[in-house]
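Quick one: this structure, given as structure tokens, is what I'll be asking you about.
A single protein chain has been removed from this complex, and every other one stays in its place.
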Amino acid sequence: MERVSERAVLDVSGLPSVVFGPRNVVWLGTILFMLIEGAMMAMLYASYFYYRTRSTDWPPGVMPPALTYGVANGIVFLLSLAPAWWTRKKSRAGDISGARMGLVVLAIFGAVNIALRVYEFSALNCEWSANAYASTVWMLLGVHSAHLATDFIETVVLAVLAFTDRVDGTRFSDFDENSMYWYFVVGVAVVTDFVIYGATRLL
Amino acid sequence: MKALRTLAWIIVFGLLGCQSNHSSLSAAGPQSKNIEWLYWLIFWICLAVFVLVMVFFAHGTARTKVDEQEMAPVMENPEGDRRARVAVSVAVTVTVITLFVVLAFSIVTGNTVEGLSSKNPVTIQIIGHQWWWEARYPNPQADLTVVTANEIHVPVGLPVVVLTSSADVIHSFWVPNIQGKRDLLPGYQSAFWFQADKPGIYHGQCAEFCGEQHAHMGFEMVAEPVDKFQNWLSQQRKPSAQSTDPSVLRGREVFLTHSCVLCHTVRGTDAGSKVGPDLTHLASRRMIAGATLSNESGSLAGWITDPQRVKPGVLMPANPLPPDDLDALVTYLRSLQ
Partner (left out) sequence: MAVVQTNPPVSATDSLHQRLDSTWREPSGFGGWFKRVHHTTIGIRFIVTAFIFFLLGGILAVLMRLQLARPENKFLGPDRYNQFFTVHGSTMIFLFAVPLMFQGFGIYLVPLIVGARNIAFPRLAAFSYYIYLFGCLFFWAGLLLNTGADRGWFAYVTLSGPDYSPGKRVDFWAQMITFTELSALATAICLAATILRHRAPGMSLNRMPMILWEKLVLSFMVIFAMPAVMLSSSMLLLDRTVGTQFFNPAEGGDVLLYQHLFWFFGHPDVYIIFLPGTAFVTTIVTAFARRHIFGYLALVVSTISIGFLGFGVWVHHMFATGLPQMGESFFTAATLMIVIPTAVQFFCWIATLWHGRVQFKLPMWWIAGFFFVFMIGGLSGLMLASVPVDTQVHDTFFVVAHFHYVLIGGAVFPMFGALYFWVPKMTGRMLNDALGKWNFWLFFIGFNMTFFTMHFLGLRGMTRRVYTYVPEMNWGWLNLLATCGALLMGVGVLVFILNFFWSRKYGAIAGPDPWRAGSLEWATSSPPQSYNFAELPTVNGREALWDAAPNQPVVAGIREDIRETLVTDSLDGDPDHRMESPGPSAWPFWAAVATSGLFIGSVFSARSVLYTAVPVAITLIGWYWPRWGVSQRRKATEVWSE
């Protein structure tokens, strides 16, 4: 392992150490996580439609879920995209006070989402043990609630962190990735709502 | 060479055993014959491919083998690569053509095996249970419907349509000499057909793992000429034989006063439970306990006393009866022709 004299080198000391978006390795990790969870949800949607083909009436033997809380939560989800987008923008600019505000507002939206989600469960109009359809809608909503709770806790932790003096460049990129994951949570929420509230009524 | 000879010996003797009443290479019906033909077609194709690949691998390795000290890698060989490209392209083309041949014959055979042309098939309903087979020969007149277990009679030369279902878990109905297997799925009913061309007694077996006694969930398929089949059917339609023999009557008493009636039916008596096999014509069957024991007094007595010894985990409980009662019970059961 001797160094040869006049050894050619590729000097990378001038490269940055804080990057955002697709250049960031954590961004790739987050995308891969989203693929896993997306695959899981896709399989659940497929199961829902598979059960649909095995039954003549739909929903079988129970009332379709009430719309009020589902629609309300869907609207809150869509509105929450705004603070997520804001946090992203401010984090990339390294603006700590902007990022703080964005994270706090996003966490408040998340809390409202979770509260509404509790009411959504009570408005499903079926027990999970009633039949396979009921089990599936409970599971759809349940799995998505797990995503929601995870990202809510993550947002709260990041918001707390933002008020300490431990925020270096990589933390800003974490705020950025958290918002991207939130987009994903909202996207899945919208599709899940279409299945639970839409497909159940229309098919 | 010696290894090859041993291999040849194993193949010959391994296949010799295929001439039996439980073998997919000893076809006794049009379906299994078609499948066997397709099997051998693919087998010979595969054998040829295998030999070719092995020869090329061995020769390719041997022809360029070098002393182990020569370490420098070959950096360029454009002429060799050009020839290799041609060879690989040809090989891939041959592969694709071969696959199309296999696919075509497979689909054609599949259609032959599935398609039913006859208008007057015999219909049998097969219901899988842990761990026995219920066979019903439906009749528009309910009391003429034949219900039996673990021994299925079919006429030779007539198509038989099987309606499948399961009472508990997934089972799979399979008589290798006659036709491929078909799963019996809880919550699903499906139909398929087969035909037996050669009279004989064929062994069948559950092919889908179904719990503790999956291994002993066998049955027998008796293929017989149409008139014999009709005789059997009319015999099975009758209620159970009534005898005046005192020992038989004593056994009947034992049967009706013990736990037997909690699970079994004997038509013509008060025993009418559907949990276990119908015993109305038990004595007419060759085997008992899912084609595990031959139907003789000794094995019957052993089975009744302690089924768990023969088939651990089976759902029938032990019945410790006094010897006199047991004898009488066996006599009664043997009288159910």
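Per-chain numbering from 1; labels A and B assigned in written order.
We adopt the following convention: a contact is a pair of C-beta atoms (placed from the backbone, for glycine too) under 8 Å apart; a residue touches a chain by one contact, two chains touch by 3 or more.
This one's a predicted model, so the numbers in the text were calculated from it and none came from an experiment.
Judged over the whole assembly, touch between the missing chain and the shown ones holds for A, B. Set against the missing chain, the residues B:Gln125, B:Gln195 or B:Gln213 yield one that touches it, B:Gln213. The residue from B:His203, B:Arg237 or B:Arg267 that touches the chain not shown here is B:His203. Within the entire complex, the positions of subunit A that touch the omitted partner chain are 1-20, 23, 25, 28-29, 32-33, 35-37, 39-40, 43-44, 47, 50-51, 54-55, 60, 94, 128-136, 138-139, 153, 157, 161, 165-171. If you put the missing chain back, the residues of subunit B touching it would be 10, 14-15, 17-18, 20, 22-25, 32, 34-35, 38-39, 42-43, 45-46, 49-50, 53-54, 56-57, 60-61, 63-66, 68, 70-75, 77, 80-81, 83-85, 87-88, 91-92, 95-96, 99, 102-103, 105-107, 109-111, 113-114, 130, 164, 168-170, 172, 174, 176, 179-183, 185-188, 190, 192, 203, 205-216, 218, 292, 312-313.
We take it that only the chains that are shown with their structure count from here on.
For the pair subunit A and subunit B, the distance between mean C-alpha positions equals 51 Å.
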